[in-house]
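Here the complex is missing a single protein chain, while all its other protein chains stay put.
Up next, chain A:
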Amino acid sequence: MKGNDFAGKSRMKRNLFIASFIVPTLALYAVFAVYPMFKGIYLSLFDWSGGSESYNFIGLGNFKEMLHDDVLPKAIRNDYILVAGKVIGFMILSLFFAVALTRLNVKGSGFYRTVFFFPNVLSVVVVGVLWRYVYNPNVGFLNSFISLFTKQPFDYAWLGGKWSIFALLPPSIWAGIGFSVILLVAGIMSVPESLYESAHLDGATQWQQFWKVTLPLVWEQVQTSVIWIVVTTLNGSFVIVTIMTFEGGADNATQVMGSYLYFNAFKYGKFSYGSAIGVLILVLSLITTVALQRLMKRDAIELS
């Protein structure tokens, strides 16, 4: 009897302890993170412009409105230009750098790793301001440099043209590549040296070793980097776009979904339409990550 009582008491103490450690955090998380997300999905089904008086359920009306929206396709296209450009740029450069810093015996490998990662810890706001200056037509770095080789001063407005979304790729790659380099370096370093030794004994060149040993064995890190690029781009392209081209460039040339959501909601008060764009960002980012995971699926290589 007494022992039972003791066990019951200690069980209750244990449960109380567990609850006291997880419930406050969970409550905050539920209110300030989970609830807004579900509310965002809910709001996307209404016609609501901020006040409490006009709160009309319109079902998929906002999504139908999207079909007649001229700017939205541009915003989606721009997001995917950034995603595709970043995936290609990141992967080529960071695989090259990661291999160079691990397999090619270059001097100063630790120094390069430290330097290459540095832009990753800068605020995207800082990156945007710096690169806006690089691109400045009159006093900027790029045009001043080109002008050294031209007779007339070169004054092309990199951020003012129809295709200026492409001008946002170099800053994005500059700012983010360090992360995938570090990830791939860690992946390559965990490949057992013996595999390279036997590849070498079989007469494989560095190039063949890369394709036959390195790439298959770091494929998991490649996948992680690609998914990370997709998620952070669709979610975060807003910052680089609004810092470098303010309201989305000339004729929405650099508008992305995040910035379009922001301007609809907080500038024009179209909160429910903005929420619908939020749902669109969610759906597209889920579809894209799942599709890419399928596409990049390879048989996992088990090292025995």
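FYI, contacts are C-beta pairs under 8 Å (C-beta built on N, C-alpha and C of every residue); 3 or more make two chains touch, one makes a residue touch a chain; residues count from 1.
We adopt the following convention: contacts and distances are computed from a predicted model.
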Chain not present in the shown complex, as UniProt names it (candidates "Phosphonate C-P lyase system protein PhnH", "Sugar ABC transporter permease", "D-alanyl carrier protein" or "Glycolate oxidase iron-sulfur subunit"): "Sugar ABC transporter permease"
Residue touching the undisplayed chain, where the options are A:Ala7, A:Leu60, A:Ile88 or A:Val106: A:Val106
Sole residue of A:Gly85, A:Gly249 or A:Gly278 that reaches the chain not shown, by the stated touch rule: A:Gly278
Chain A, residues in touch with the chain not shown (by the definition above): 13-15, 17-18, 21-22, 24-26, 28-29, 31-37, 39-41, 43, 50, 93, 96-97, 100-101, 103-106, 108, 111-126, 129-130, 132-134, 138-141, 144, 174, 179, 182-183, 186-187, 190, 193, 196-197, 200, 206, 220-221, 224, 228, 231, 234-236, 238-239, 242-243, 246, 257-258, 261-262, 265-266, 271, 274-275, 277-279, 281-282, 285-286, 289
